[in-house]
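Got a structure for you, questions after.
Up next, chain A:
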Amino acid sequence: MTPTYYLLLSALLFTIGAVGVLVRRNAIVVFMCVELMLNAVNLSLVTFARINGQLSGQIMAFFVMVVAAAEVVVGLAIIMSIFRTRRTASVDDSNLLKY
Partner candidate 1 sequence: MTTSGAHSWLLAALLLVPLLGAVVVTALRGNDHTAKLAALAFSVAEFVLAIVSWVNFQPGGDRLQQGFSLTWIPSFGVHISFAVDGIALVMIAVIGLLVPLVIGAGWVDKLPEGRTKGGFFALILLEQALTVGVFAATDVFLFYVLFEIMLIPMYFLIGSYGGARRQYAAVKFFLYSFLGGLIMLASVIGCYSMAVDELGAGTFDWAKLVQVVHDAPLSTQIWLFFGFFIAFAVKAPLVPLHTWLPDATAEAPIGVAVLLVGILDKVGTFGFLRYLLPMFPDASKELAPLVLVLAVAGVVYGSLLATGQRDMKRFLAYVSIAHFGFIALGIFSFSSQSLTGSVTYMVNHSIATGMLILVVGMVIARGGGSTRVADYGGMAKLTPLLGGVLLIAGLSTLSLPGTNSFVSEFLVLIGSFPNAPVYTTIATVGMIFAALYVLWLYQRIMQGPLRGDALLPGVPSAETPGTDGSGAVLTAQAATGTKKIVDLDTREKLVLAPLILLVVGLGLYPKPVLDTVTPTVDATMCQAALVDPVQPAERQVQCR
Partner candidate 2 sequence: MNLAAEVHQASGVAGAAWLLLVLPAAGAAVLLLGGRRTDKWGHLLGSATVIAAFVYGVLLFFDTTGQGTEDRLRDLHLFDWIPVNALDVEFGLRLDPLSVTFVLLITGVGSLIHIYSIGYMSHELRDRRRFFAYLNLFVAAMLLLVLGNSFVTLYFGWEGVGLASYLLIGWYQGKDFAATAAKKAFLMNRVGDVGLALAIFLMFKNIGSTQYDVVFDKIGQQSTGVIVAIGVLLLLGACGKSGQFPLQAWLPDAMAGPTPVSALIHAATMVTAGVYLIARSSPLYSLAQAGDARLVVMIIGAITLLLGCIIGCAYDDFKKVLAYSTVSQIGYMILAVGLGPAGYALGILHLLTHGFFKAGLFLGAGSVMHGMNDEGDIRRLGGLARKMPITFITWTLGYLALIGFPFLSGYFSKDAIIEAALAEGGTRGWIFGGIALLGAGLTAFYMTRLLILVFLGKPRWENLKSADGRSYHPHESGPTMTIPMIILAVGSVAAGGVLSGMLPEWLEPAVGKLQEEHGPLSATVVSVLTVVISALGAGIAFLLFGRGEQPVTRPQRVSFPVRAARADLYGNHLNEALISRPGVWLTRFLVFVDNRGVDGLVNGIAAGLGGSSGRLRRLQTGFVRSYALSMLGGSILVIAALLMVRFA
């Protein structure tokens, strides 16, 4: 088994996610893109675990998933409350926390 394709896919997904985070304004979409990046990383973790025949990479992937799930819970709650108070989900509109 060759890891090349898996890793290429992972890199592609990561890039799509990163670009999405940078260019999209909608908080929900940004959030999804972050998830995409995390999953891209998971993919490479699992790939390497498979190649090296060790379980630690897979365990790490589970950790990432758990963190991602927790993040979704908190993140969506924050986005919800922002949307409720400001009637918008654009990340550029909530810029009060600055100098």
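Definition applied: a contact is a pair of C-beta atoms (placed from the backbone, for glycine too) under 8 Å apart; a residue touches a chain by one contact, two chains touch by 3 or more; residues count from 1.
As a selection rule, all candidates are chains of the complex that A comes from, given by their letters.
Note that this is a predicted model, so its numbers are computed, not measured.
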| item | value |
| --- | --- |
| Touch-positive candidate for chain A in this complex, from 1 or 2 | 2 |
| List of chain A residues in touch with candidate 2 within their complex | 18, 21-23, 25, 30, 91-92, 94-99 |
